[in-house]
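A single protein chain has been omitted; all remaining protein chains appear in their positions.
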Amino acid sequence: MSGTSPVFVLLTDFGLADPYAGQLKAALFVHAPSVPILDLSHGVPPFAVPTGAFFLAASRRYYPKGAIFICVVDPGVGSFRDLVCITNANHTLLGPDNGLLALACRDMRREGPVSIHTLVPSSLPAANTFHGRDILAPIAASLASGSAIHAVGARPRKKIFTPPWAEPEHGSGEIICTVLHADRFGNCILNLPNEDELLLYPRLSLYIPKSGNSVALQEVTHYAELPASAAGILPGGQGFYEVAMANAPAAEHLDLAPGDACHIRGDLWGQV
Amino acid sequence: MSGTSPVFVLLTDFGLADPYAGQLKAALFVHAPSVPILDLSHGVPPFAVPTGAFFLAASRRYYPKGAIFICVVDPGVGSFRDLVCITNANHTLLGPDNGLLALACRDMRREGPVSIHTLVPSSLPAANTFHGRDILAPIAASLASGSAIHAVGARPRKKIFTPPWAEPEHGSGEIICTVLHADRFGNCILNLPNEDELLLYPRLSLYIPKSGNSVALQEVTHYAELPASAAGILPGGQGFYEVAMANAPAAEHLDLAPGDACHIRGDLWGQV
Partner (left out) sequence: MSGTSPVFVLLTDFGLADPYAGQLKAALFVHAPSVPILDLSHGVPPFAVPTGAFFLAASRRYYPKGAIFICVVDPGVGSFRDLVCITNANHTLLGPDNGLLALACRDMRREGPVSIHTLVPSSLPAANTFHGRDILAPIAASLASGSAIHAVGARPRKKIFTPPWAEPEHGSGEIICTVLHADRFGNCILNLPNEDELLLYPRLSLYIPKSGNSVALQEVTHYAELPASAAGILPGGQGFYEVAMANAPAAEHLDLAPGDACHIRGDLWGQV
(Lines give C-alpha, C1' and ligand atoms only; values in the text may rest on other atoms or scores of the structure.)
Protein backbone atom coordinates (compact mmCIF):
# COMPACT_ATOMS: atom_id res chain seq x y z
CA MET A 1 0.00 0.00 0.00
CA SER A 2 2.89 2.35 -0.71
CA GLY A 3 1.91 5.88 -1.64
CA THR A 4 -1.39 5.75 0.20
CA SER A 5 -2.42 6.65 3.72
CA PRO A 6 -4.34 3.90 5.44
CA VAL A 7 -7.71 4.52 7.06
CA PHE A 8 -9.84 2.09 9.05
CA VAL A 9 -13.48 1.74 8.02
CA LEU A 10 -15.87 0.00 10.41
CA LEU A 11 -19.00 -1.96 9.47
CA THR A 12 -20.77 -3.90 12.21
CA ASP A 13 -24.12 -4.93 13.66
CA PHE A 14 -23.02 -3.86 17.16
CA GLY A 15 -25.42 -0.95 17.44
CA LEU A 16 -24.50 1.97 19.67
CA ALA A 17 -26.33 0.93 22.85
CA ASP A 18 -23.63 -1.55 23.87
CA PRO A 19 -19.93 -0.85 24.48
CA TYR A 20 -18.77 -3.11 21.62
CA ALA A 21 -18.27 -0.48 18.88
CA GLY A 22 -16.39 1.68 21.39
CA GLN A 23 -14.11 -1.19 22.38
CA LEU A 24 -13.35 -2.01 18.73
CA LYS A 25 -12.29 1.59 18.13
CA ALA A 26 -10.23 1.59 21.32
CA ALA A 27 -8.34 -1.52 20.19
CA LEU A 28 -7.63 0.02 16.78
CA PHE A 29 -6.50 3.28 18.37
CA VAL A 30 -4.16 1.51 20.79
CA HIS A 31 -2.52 -0.46 18.00
CA ALA A 32 -2.43 2.33 15.40
CA PRO A 33 -3.07 5.75 16.97
CA SER A 34 -2.23 7.70 13.84
CA VAL A 35 -4.65 5.91 11.51
CA PRO A 36 -8.02 7.67 11.12
CA ILE A 37 -11.12 5.62 11.94
CA LEU A 38 -14.29 6.13 9.89
CA ASP A 39 -17.63 4.54 10.80
CA LEU A 40 -19.41 3.18 7.76
CA SER A 41 -22.22 1.95 10.00
CA HIS A 42 -22.79 0.06 13.22
CA GLY A 43 -26.51 -0.07 12.44
CA VAL A 44 -26.69 -3.26 10.40
CA PRO A 45 -29.61 -5.19 11.96
CA PRO A 46 -28.30 -7.93 14.29
CA PHE A 47 -26.98 -10.90 12.28
CA ALA A 48 -28.30 -9.45 8.97
CA VAL A 49 -25.45 -10.61 6.75
CA PRO A 50 -27.17 -9.67 3.43
CA THR A 51 -27.74 -6.12 4.69
CA GLY A 52 -24.13 -5.79 5.78
CA ALA A 53 -22.94 -7.14 2.44
CA PHE A 54 -25.08 -4.52 0.69
CA PHE A 55 -23.77 -1.66 2.87
CA LEU A 56 -20.20 -2.66 2.03
CA ALA A 57 -20.80 -3.15 -1.70
CA ALA A 58 -22.70 0.13 -2.00
CA SER A 59 -20.15 2.17 -0.05
CA ARG A 60 -16.68 0.77 -0.72
CA ARG A 61 -16.12 2.89 -3.85
CA TYR A 62 -16.34 6.13 -1.84
CA TYR A 63 -13.33 5.31 0.34
CA PRO A 64 -9.76 6.16 -0.62
CA LYS A 65 -7.09 3.81 -1.87
CA GLY A 66 -5.50 2.17 1.14
CA ALA A 67 -8.71 1.85 3.16
CA ILE A 68 -8.88 -1.22 5.44
CA PHE A 69 -12.45 -2.37 6.15
CA ILE A 70 -13.08 -4.16 9.45
CA CYS A 71 -16.42 -5.93 9.04
CA VAL A 72 -18.28 -7.85 11.75
CA VAL A 73 -21.80 -9.16 11.19
CA ASP A 74 -21.55 -12.65 12.46
CA PRO A 75 -24.29 -14.97 13.68
CA GLY A 76 -21.60 -17.62 14.04
CA VAL A 77 -19.27 -15.99 16.55
CA GLY A 78 -17.81 -18.80 18.59
CA SER A 79 -18.79 -21.45 16.08
CA PHE A 80 -16.62 -22.51 13.17
CA ARG A 81 -16.07 -20.34 10.13
CA ASP A 82 -12.91 -18.70 8.86
CA LEU A 83 -11.90 -15.10 9.17
CA VAL A 84 -10.61 -13.88 5.81
CA CYS A 85 -8.68 -11.03 4.25
CA ILE A 86 -9.47 -9.85 0.71
CA THR A 87 -7.11 -7.38 -0.96
CA ASN A 88 -6.68 -5.68 -4.29
CA ALA A 89 -4.71 -2.62 -5.36
CA ASN A 90 -7.30 -0.32 -3.76
CA HIS A 91 -8.76 -1.84 -0.64
CA THR A 92 -8.45 -4.50 2.05
CA LEU A 93 -11.45 -6.25 3.59
CA LEU A 94 -11.27 -8.16 6.89
CA GLY A 95 -14.20 -10.19 8.20
CA PRO A 96 -15.92 -13.54 8.58
CA ASP A 97 -16.31 -15.80 5.54
CA ASN A 98 -20.08 -15.95 5.79
CA GLY A 99 -21.08 -13.92 2.73
CA LEU A 100 -20.58 -10.51 4.35
CA LEU A 101 -17.72 -9.70 1.96
CA ALA A 102 -19.13 -11.51 -1.09
CA LEU A 103 -20.77 -8.63 -2.98
CA ALA A 104 -17.81 -6.29 -2.46
CA CYS A 105 -15.34 -9.02 -3.42
CA ARG A 106 -17.14 -9.53 -6.74
CA ASP A 107 -16.80 -5.80 -7.48
CA MET A 108 -13.13 -5.82 -6.48
CA ARG A 109 -12.41 -8.58 -9.01
CA ARG A 110 -13.59 -6.18 -11.73
CA GLU A 111 -10.93 -3.67 -10.64
CA GLY A 112 -8.04 -6.11 -11.06
CA PRO A 113 -6.35 -9.05 -9.35
CA VAL A 114 -7.66 -9.94 -5.90
CA SER A 115 -5.82 -11.95 -3.29
CA ILE A 116 -7.65 -13.88 -0.59
CA HIS A 117 -6.21 -15.23 2.65
CA THR A 118 -7.49 -17.12 5.65
CA LEU A 119 -6.50 -15.37 8.86
CA VAL A 120 -4.80 -17.71 11.29
CA PRO A 121 -4.71 -16.19 14.78
CA SER A 122 -1.26 -16.46 16.35
CA SER A 123 -2.73 -18.07 19.46
CA LEU A 124 -5.89 -20.01 20.05
CA PRO A 125 -8.54 -17.47 21.00
CA ALA A 126 -9.86 -17.66 24.54
CA ALA A 127 -13.47 -18.37 25.37
CA ASN A 128 -15.67 -15.32 24.85
CA THR A 129 -13.20 -13.78 22.45
CA PHE A 130 -14.51 -10.69 20.74
CA HIS A 131 -13.24 -11.32 17.21
CA GLY A 132 -13.38 -7.74 15.96
CA ARG A 133 -11.59 -6.28 18.95
CA ASP A 134 -9.19 -9.11 19.79
CA ILE A 135 -8.27 -10.61 16.41
CA LEU A 136 -9.17 -8.27 13.55
CA ALA A 137 -8.04 -5.00 15.19
CA PRO A 138 -4.40 -6.06 15.74
CA ILE A 139 -4.23 -7.57 12.24
CA ALA A 140 -5.67 -4.39 10.71
CA ALA A 141 -3.09 -2.34 12.60
CA SER A 142 -0.25 -4.54 11.33
CA LEU A 143 -1.45 -4.19 7.75
CA ALA A 144 -1.83 -0.42 8.19
CA SER A 145 1.77 -0.18 9.37
CA GLY A 146 2.91 -1.86 6.16
CA SER A 147 3.18 -5.50 7.21
CA ALA A 148 2.71 -8.01 4.42
CA ILE A 149 -0.36 -10.18 4.70
CA HIS A 150 1.69 -13.38 5.18
CA ALA A 151 3.45 -11.74 8.13
CA VAL A 152 0.21 -11.48 10.10
CA GLY A 153 -0.50 -15.19 10.06
CA ALA A 154 -2.50 -15.80 6.92
CA ARG A 155 -2.51 -18.52 4.31
CA PRO A 156 -3.61 -17.96 0.72
CA ARG A 157 -6.80 -19.44 -0.66
CA LYS A 158 -8.69 -19.19 -3.93
CA LYS A 159 -12.29 -18.54 -3.06
CA ILE A 160 -14.64 -17.21 -0.45
CA PHE A 161 -18.08 -18.47 0.47
CA THR A 162 -20.68 -17.21 -1.98
CA PRO A 163 -24.14 -17.09 -0.41
CA PRO A 164 -27.25 -17.93 -2.48
CA TRP A 165 -28.37 -14.27 -2.33
CA ALA A 166 -25.12 -13.00 -3.90
CA GLU A 167 -26.99 -12.66 -7.15
CA PRO A 168 -30.58 -13.02 -8.36
CA GLU A 169 -31.74 -16.07 -10.27
CA HIS A 170 -32.75 -15.17 -13.80
CA GLY A 171 -35.43 -17.70 -14.76
CA SER A 172 -37.99 -18.02 -17.51
CA GLY A 173 -40.25 -15.00 -17.28
CA GLU A 174 -39.13 -14.17 -13.77
CA ILE A 175 -36.18 -12.94 -11.73
CA ILE A 176 -35.97 -14.41 -8.23
CA CYS A 177 -34.48 -11.75 -5.97
CA THR A 178 -33.57 -11.39 -2.30
CA VAL A 179 -34.22 -8.26 -0.24
CA LEU A 180 -30.84 -7.01 0.99
CA HIS A 181 -32.02 -4.01 3.00
CA ALA A 182 -35.13 -2.08 3.97
CA ASP A 183 -34.05 1.53 4.37
CA ARG A 184 -35.51 4.10 6.77
CA PHE A 185 -38.11 5.08 4.16
CA GLY A 186 -39.21 1.47 3.75
CA ASN A 187 -37.67 1.08 0.30
CA CYS A 188 -36.57 -2.52 -0.30
CA ILE A 189 -33.16 -2.82 -1.92
CA LEU A 190 -32.86 -6.02 -3.98
CA ASN A 191 -29.81 -8.07 -4.91
CA LEU A 192 -30.41 -7.01 -8.54
CA PRO A 193 -27.68 -4.62 -9.74
CA ASN A 194 -28.77 -1.53 -11.68
CA GLU A 195 -26.72 -2.83 -14.63
CA ASP A 196 -28.98 -5.86 -15.02
CA GLU A 197 -31.93 -5.63 -17.41
CA LEU A 198 -35.42 -6.05 -16.10
CA LEU A 199 -37.77 -8.42 -17.93
CA LEU A 200 -38.88 -7.33 -21.39
CA TYR A 201 -42.55 -7.49 -20.57
CA PRO A 202 -44.92 -4.54 -20.74
CA ARG A 203 -46.28 -5.38 -17.31
CA LEU A 204 -44.51 -6.68 -14.22
CA SER A 205 -45.71 -8.10 -10.95
CA LEU A 206 -43.99 -8.97 -7.69
CA TYR A 207 -44.72 -12.34 -6.10
CA ILE A 208 -43.77 -12.74 -2.46
CA PRO A 209 -43.48 -16.41 -1.42
CA LYS A 210 -43.52 -15.64 2.32
CA SER A 211 -47.06 -14.26 2.18
CA GLY A 212 -48.21 -15.79 -1.10
CA ASN A 213 -49.20 -12.30 -2.24
CA SER A 214 -48.66 -10.78 -5.66
CA VAL A 215 -48.82 -7.08 -6.58
CA ALA A 216 -48.54 -5.14 -9.82
CA LEU A 217 -45.14 -3.51 -10.17
CA GLN A 218 -44.59 -0.33 -12.19
CA GLU A 219 -41.19 0.17 -13.75
CA VAL A 220 -40.16 3.80 -13.14
CA THR A 221 -36.95 5.81 -12.99
CA HIS A 222 -37.81 8.13 -10.06
CA TYR A 223 -39.92 7.76 -6.92
CA ALA A 224 -41.94 10.79 -8.01
CA GLU A 225 -43.36 8.90 -11.00
CA LEU A 226 -45.21 6.43 -8.79
CA PRO A 227 -48.96 6.99 -8.42
CA ALA A 228 -50.33 6.92 -4.88
CA SER A 229 -50.36 3.47 -3.25
CA ALA A 230 -48.79 1.79 -6.29
CA ALA A 231 -45.71 -0.38 -5.91
CA GLY A 232 -42.84 0.25 -8.28
CA ILE A 233 -39.33 -0.82 -9.12
CA LEU A 234 -36.53 1.55 -10.03
CA PRO A 235 -32.74 1.61 -10.30
CA GLY A 236 -31.64 2.89 -6.88
CA GLY A 237 -29.09 5.44 -5.75
CA GLN A 238 -27.01 2.72 -4.08
CA GLY A 239 -26.36 0.60 -7.17
CA PHE A 240 -29.22 -1.90 -6.88
CA TYR A 241 -32.88 -1.96 -7.91
CA GLU A 242 -35.34 -0.92 -5.22
CA VAL A 243 -38.99 -1.81 -4.66
CA ALA A 244 -40.75 1.32 -3.46
CA MET A 245 -44.16 2.88 -2.93
CA ALA A 246 -45.11 6.55 -3.27
CA ASN A 247 -44.72 8.18 0.15
CA ALA A 248 -45.29 4.87 1.90
CA PRO A 249 -42.98 2.24 3.38
CA ALA A 250 -43.01 -0.61 0.87
CA ALA A 251 -41.29 -2.96 3.34
CA GLU A 252 -44.22 -2.65 5.72
CA HIS A 253 -47.03 -2.64 3.14
CA LEU A 254 -45.64 -5.64 1.28
CA ASP A 255 -44.35 -7.38 4.43
CA LEU A 256 -40.78 -7.66 3.13
CA ALA A 257 -37.68 -7.87 5.31
CA PRO A 258 -33.96 -8.38 4.64
CA GLY A 259 -33.34 -11.95 3.51
CA ASP A 260 -36.85 -12.43 2.08
CA ALA A 261 -37.28 -13.73 -1.45
CA CYS A 262 -39.42 -11.94 -4.03
CA HIS A 263 -40.07 -12.81 -7.67
CA ILE A 264 -40.25 -10.16 -10.37
CA ARG A 265 -42.56 -11.66 -12.98
CA GLY A 266 -43.54 -10.71 -16.50
CA ASP A 267 -47.22 -10.73 -17.37
CA LEU A 268 -47.59 -13.49 -19.98
CA TRP A 269 -50.59 -11.94 -21.73
CA GLY A 270 -48.69 -8.71 -22.12
CA GLN A 271 -45.50 -10.28 -23.49
CA VAL A 272 -43.55 -8.22 -26.07
CA MET B 1 -10.42 31.69 6.55
CA SER B 2 -6.76 32.49 7.09
CA GLY B 3 -5.47 31.84 10.58
CA THR B 4 -8.03 29.17 11.31
CA SER B 5 -8.05 25.41 10.86
CA PRO B 6 -11.12 24.17 9.07
CA VAL B 7 -13.28 21.41 10.50
CA PHE B 8 -16.30 19.73 8.92
CA VAL B 9 -19.46 19.54 11.02
CA LEU B 10 -22.24 17.20 9.88
CA LEU B 11 -25.96 17.63 10.51
CA THR B 12 -28.35 15.25 8.74
CA ASP B 13 -31.52 13.19 9.04
CA PHE B 14 -29.75 10.11 7.63
CA GLY B 15 -29.86 8.11 10.86
CA LEU B 16 -27.19 5.50 11.47
CA ALA B 17 -29.04 2.42 10.18
CA ASP B 18 -28.35 3.23 6.53
CA PRO B 19 -24.97 3.71 4.85
CA TYR B 20 -25.62 7.36 3.95
CA ALA B 21 -23.83 9.08 6.85
CA GLY B 22 -20.85 6.79 6.28
CA GLN B 23 -20.72 7.62 2.58
CA LEU B 24 -20.88 11.35 3.28
CA LYS B 25 -17.89 11.06 5.61
CA ALA B 26 -16.04 8.93 3.08
CA ALA B 27 -16.52 11.58 0.39
CA LEU B 28 -15.26 14.32 2.71
CA PHE B 29 -12.27 12.23 3.75
CA VAL B 30 -11.33 11.45 0.15
CA HIS B 31 -11.43 15.11 -0.83
CA ALA B 32 -9.85 16.52 2.35
CA PRO B 33 -8.16 13.80 4.42
CA SER B 34 -6.52 16.21 6.85
CA VAL B 35 -9.71 18.04 7.88
CA PRO B 36 -11.32 16.68 11.07
CA ILE B 37 -14.96 15.58 10.80
CA LEU B 38 -17.30 16.18 13.74
CA ASP B 39 -20.84 14.79 13.90
CA LEU B 40 -23.29 17.33 15.23
CA SER B 41 -26.10 14.81 14.74
CA HIS B 42 -27.47 12.38 12.18
CA GLY B 43 -30.54 11.88 14.36
CA VAL B 44 -32.77 14.68 13.09
CA PRO B 45 -36.13 12.95 12.47
CA PRO B 46 -36.60 12.22 8.73
CA PHE B 47 -37.51 15.41 6.83
CA ALA B 48 -37.91 17.42 10.09
CA VAL B 49 -36.52 20.72 8.81
CA PRO B 50 -37.55 22.77 11.90
CA THR B 51 -35.75 20.30 14.18
CA GLY B 52 -32.62 20.43 12.06
CA ALA B 53 -32.74 24.23 12.01
CA PHE B 54 -32.96 24.21 15.81
CA PHE B 55 -30.03 21.78 16.21
CA LEU B 56 -27.88 24.04 14.04
CA ALA B 57 -28.91 27.30 15.71
CA ALA B 58 -28.45 25.86 19.21
CA SER B 59 -25.05 24.31 18.47
CA ARG B 60 -23.21 26.51 15.99
CA ARG B 61 -21.71 28.76 18.67
CA TYR B 62 -19.77 25.86 20.20
CA TYR B 63 -17.73 25.21 17.06
CA PRO B 64 -14.46 26.98 16.28
CA LYS B 65 -13.87 29.74 13.79
CA GLY B 66 -13.40 28.14 10.40
CA ALA B 67 -15.98 25.39 10.87
CA ILE B 68 -17.82 24.32 7.70
CA PHE B 69 -21.28 22.88 8.37
CA ILE B 70 -22.63 20.33 5.87
CA CYS B 71 -26.38 20.16 6.50
CA VAL B 72 -28.82 17.78 4.82
CA VAL B 73 -32.45 17.52 5.93
CA ASP B 74 -34.28 17.63 2.69
CA PRO B 75 -37.77 16.40 1.86
CA GLY B 76 -37.24 17.86 -1.60
CA VAL B 77 -34.24 15.88 -2.79
CA GLY B 78 -34.65 15.47 -6.52
CA SER B 79 -37.21 18.25 -6.77
CA PHE B 80 -36.34 21.88 -7.31
CA ARG B 81 -34.80 24.04 -4.61
CA ASP B 82 -31.40 25.66 -4.47
CA LEU B 83 -28.38 24.55 -2.52
CA VAL B 84 -26.87 27.55 -0.75
CA CYS B 85 -23.71 28.65 1.04
CA ILE B 86 -23.88 31.13 3.93
CA THR B 87 -20.64 32.58 5.27
CA ASN B 88 -19.50 35.11 7.80
CA ALA B 89 -16.15 35.72 9.50
CA ASN B 90 -16.69 32.70 11.77
CA HIS B 91 -18.54 29.93 9.99
CA THR B 92 -19.72 28.53 6.66
CA LEU B 93 -23.04 26.74 6.23
CA LEU B 94 -23.83 24.51 3.23
CA GLY B 95 -27.28 23.04 2.67
CA PRO B 96 -30.65 23.22 0.95
CA ASP B 97 -32.54 26.52 0.91
CA ASN B 98 -35.60 25.09 2.63
CA GLY B 99 -35.38 26.80 6.01
CA LEU B 100 -32.79 24.43 7.48
CA LEU B 101 -30.21 27.22 7.70
CA ALA B 102 -32.65 30.04 8.52
CA LEU B 103 -32.32 30.24 12.31
CA ALA B 104 -28.53 29.99 12.25
CA CYS B 105 -28.30 32.56 9.44
CA ARG B 106 -30.27 35.05 11.52
CA ASP B 107 -27.80 34.60 14.39
CA MET B 108 -24.84 34.95 12.03
CA ARG B 109 -26.13 38.32 10.83
CA ARG B 110 -25.81 39.56 14.42
CA GLU B 111 -22.09 38.66 14.37
CA GLY B 112 -21.31 40.79 11.31
CA PRO B 113 -21.66 40.80 7.53
CA VAL B 114 -22.98 37.60 5.97
CA SER B 115 -22.56 36.57 2.36
CA ILE B 116 -24.99 34.19 0.67
CA HIS B 117 -24.43 32.25 -2.55
CA THR B 118 -26.39 29.79 -4.63
CA LEU B 119 -24.31 26.72 -5.35
CA VAL B 120 -24.22 25.90 -9.04
CA PRO B 121 -22.97 22.34 -9.60
CA SER B 122 -20.30 22.21 -12.29
CA SER B 123 -22.22 19.51 -14.15
CA LEU B 124 -25.86 18.58 -14.21
CA PRO B 125 -26.34 16.03 -11.44
CA ALA B 126 -27.24 12.52 -12.52
CA ALA B 127 -30.47 10.82 -11.56
CA ASN B 128 -30.38 9.54 -7.99
CA THR B 129 -27.66 11.97 -7.03
CA PHE B 130 -26.93 12.03 -3.33
CA HIS B 131 -26.57 15.78 -2.82
CA GLY B 132 -24.59 15.67 0.42
CA ARG B 133 -22.06 13.14 -0.82
CA ASP B 134 -21.84 14.11 -4.49
CA ILE B 135 -22.27 17.91 -4.49
CA LEU B 136 -21.76 19.36 -1.00
CA ALA B 137 -18.76 17.23 0.02
CA PRO B 138 -16.48 18.30 -2.87
CA ILE B 139 -17.53 21.94 -2.44
CA ALA B 140 -16.85 21.77 1.31
CA ALA B 141 -13.42 20.30 0.60
CA SER B 142 -12.60 23.09 -1.87
CA LEU B 143 -13.60 25.73 0.66
CA ALA B 144 -11.57 23.98 3.37
CA SER B 145 -8.49 24.07 1.15
CA GLY B 146 -8.85 27.83 0.82
CA SER B 147 -10.77 28.19 -2.43
CA ALA B 148 -12.87 31.32 -2.72
CA ILE B 149 -16.60 30.76 -2.84
CA HIS B 150 -16.89 32.06 -6.43
CA ALA B 151 -14.30 29.49 -7.51
CA VAL B 152 -16.55 26.58 -6.56
CA GLY B 153 -19.37 27.59 -8.87
CA ALA B 154 -21.54 29.90 -6.82
CA ARG B 155 -23.40 33.08 -7.58
CA PRO B 156 -24.18 35.71 -4.96
CA ARG B 157 -27.71 36.35 -3.75
CA LYS B 158 -29.28 38.54 -1.11
CA LYS B 159 -31.66 36.36 0.81
CA ILE B 160 -32.53 32.84 1.78
CA PHE B 161 -35.94 31.27 2.21
CA THR B 162 -37.40 32.18 5.59
CA PRO B 163 -39.95 29.60 6.72
CA PRO B 164 -43.06 30.67 8.67
CA TRP B 165 -41.71 28.97 11.81
CA ALA B 166 -38.47 31.02 11.78
CA GLU B 167 -39.97 33.17 14.49
CA PRO B 168 -43.11 33.17 16.61
CA GLU B 169 -46.01 35.47 15.86
CA HIS B 170 -46.53 37.97 18.65
CA GLY B 171 -50.25 38.76 18.61
CA SER B 172 -52.67 40.45 20.95
CA GLY B 173 -52.61 38.53 24.19
CA GLU B 174 -50.97 35.52 22.62
CA ILE B 175 -47.73 34.27 21.07
CA ILE B 176 -48.21 31.73 18.30
CA CYS B 177 -45.26 29.34 18.43
CA THR B 178 -44.06 26.28 16.55
CA VAL B 179 -42.52 23.22 18.21
CA LEU B 180 -39.00 22.83 16.82
CA HIS B 181 -37.97 19.68 18.68
CA ALA B 182 -39.19 17.17 21.22
CA ASP B 183 -36.12 16.00 23.10
CA ARG B 184 -35.53 12.56 24.62
CA PHE B 185 -37.18 13.67 27.85
CA GLY B 186 -40.28 14.86 26.00
CA ASN B 187 -39.55 18.55 26.51
CA CYS B 188 -40.91 20.62 23.61
CA ILE B 189 -38.50 23.28 22.39
CA LEU B 190 -40.37 26.25 20.85
CA ASN B 191 -39.25 28.75 18.23
CA LEU B 192 -39.34 31.41 20.96
CA PRO B 193 -35.82 32.61 21.85
CA ASN B 194 -34.95 32.96 25.53
CA GLU B 195 -34.32 36.67 24.89
CA ASP B 196 -37.99 37.26 24.03
CA GLU B 197 -40.34 38.32 26.79
CA LEU B 198 -43.27 36.15 27.68
CA LEU B 199 -46.70 37.77 27.99
CA LEU B 200 -47.16 40.13 30.92
CA TYR B 201 -50.11 38.26 32.31
CA PRO B 202 -50.19 36.67 35.74
CA ARG B 203 -51.56 33.45 34.28
CA LEU B 204 -50.71 31.71 31.03
CA SER B 205 -52.29 28.88 29.11
CA LEU B 206 -51.23 26.82 26.11
CA TYR B 207 -53.73 26.28 23.32
CA ILE B 208 -52.95 23.49 20.86
CA PRO B 209 -54.88 23.87 17.57
CA LYS B 210 -54.18 20.29 16.45
CA SER B 211 -56.15 18.80 19.32
CA GLY B 212 -58.23 21.82 20.30
CA ASN B 213 -56.98 21.38 23.87
CA SER B 214 -55.88 24.08 26.25
CA VAL B 215 -53.83 23.64 29.44
CA ALA B 216 -52.66 25.97 32.20
CA LEU B 217 -48.99 26.87 31.80
CA GLN B 218 -46.77 27.80 34.75
CA GLU B 219 -43.89 30.13 34.10
CA VAL B 220 -40.83 28.75 35.92
CA THR B 221 -37.06 29.01 35.67
CA HIS B 222 -36.13 25.38 36.45
CA TYR B 223 -37.80 22.03 35.83
CA ALA B 224 -37.64 21.34 39.56
CA GLU B 225 -40.13 24.14 40.28
CA LEU B 226 -42.93 22.37 38.42
CA PRO B 227 -45.53 20.62 40.58
CA ALA B 228 -46.41 17.05 39.62
CA SER B 229 -48.41 16.73 36.38
CA ALA B 230 -48.40 20.48 35.74
CA ALA B 231 -47.25 21.88 32.41
CA GLY B 232 -44.77 24.72 32.49
CA ILE B 233 -42.70 26.96 30.30
CA LEU B 234 -39.10 27.93 31.00
CA PRO B 235 -36.08 29.40 29.22
CA GLY B 236 -34.19 26.33 28.02
CA GLY B 237 -30.54 25.34 28.05
CA GLN B 238 -30.43 25.42 24.24
CA GLY B 239 -31.43 29.06 23.78
CA PHE B 240 -35.18 28.67 23.31
CA TYR B 241 -38.19 28.40 25.62
CA GLU B 242 -39.32 24.87 26.40
CA VAL B 243 -42.71 23.46 27.36
CA ALA B 244 -42.12 20.78 29.99
CA MET B 245 -43.83 18.67 32.62
CA ALA B 246 -42.38 17.48 35.93
CA ASN B 247 -40.83 14.03 35.34
CA ALA B 248 -43.17 13.39 32.43
CA PRO B 249 -42.83 13.69 28.66
CA ALA B 250 -44.76 16.84 27.75
CA ALA B 251 -44.65 15.98 24.04
CA GLU B 252 -46.61 12.81 24.68
CA HIS B 253 -49.01 14.16 27.31
CA LEU B 254 -49.86 17.25 25.26
CA ASP B 255 -49.67 15.44 21.90
CA LEU B 256 -47.12 17.87 20.47
CA ALA B 257 -44.62 17.03 17.72
CA PRO B 258 -42.04 19.03 15.75
CA GLY B 259 -43.79 21.39 13.36
CA ASP B 260 -46.96 21.65 15.46
CA ALA B 261 -48.35 25.06 16.36
CA CYS B 262 -49.15 26.06 19.94
CA HIS B 263 -50.44 29.36 21.30
CA ILE B 264 -49.16 30.82 24.55
CA ARG B 265 -52.10 32.86 25.83
CA GLY B 266 -52.55 35.35 28.63
CA ASP B 267 -55.53 34.92 30.89
CA LEU B 268 -57.70 38.02 30.24
CA TRP B 269 -59.25 38.09 33.69
CA GLY B 270 -55.84 38.01 35.25
CA GLN B 271 -54.32 40.77 33.08
CA VAL B 272 -51.71 43.03 34.74
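Order as written gives the chain letters A and B; numbering starts at 1 within each chain.
The working rule: a residue touches a chain if its C-beta (ideal position, glycine included) is under 8 Å from a C-beta of that chain, and two chains touch if they have at least 3 such contacts.
Just so it is clear, the model here is predicted, and its values are computed rather than measured.
Of the candidate positions A:A27, A:I86, A:V114 or A:L217, contact with the hidden chain is made by A:A27. Within the entire complex, the positions of chain A that touch the omitted partner chain are 15-19, 21-23, 25-27, 29-30, 33, 46, 78-79, 127-130, 133.
By the touch criterion stated above, the residues of chain B touching the omitted chain are 5, 7, 9, 16, 36, 38-45, 55, 58-59, 62-64, 181, 183-185, 221-224, 235-238.
Note that in this section only the chains that are shown with their structure count from here on.
Superposition of chain A on chain B using C-alpha atoms only gives a rotation of 120 degrees, nearest 5.
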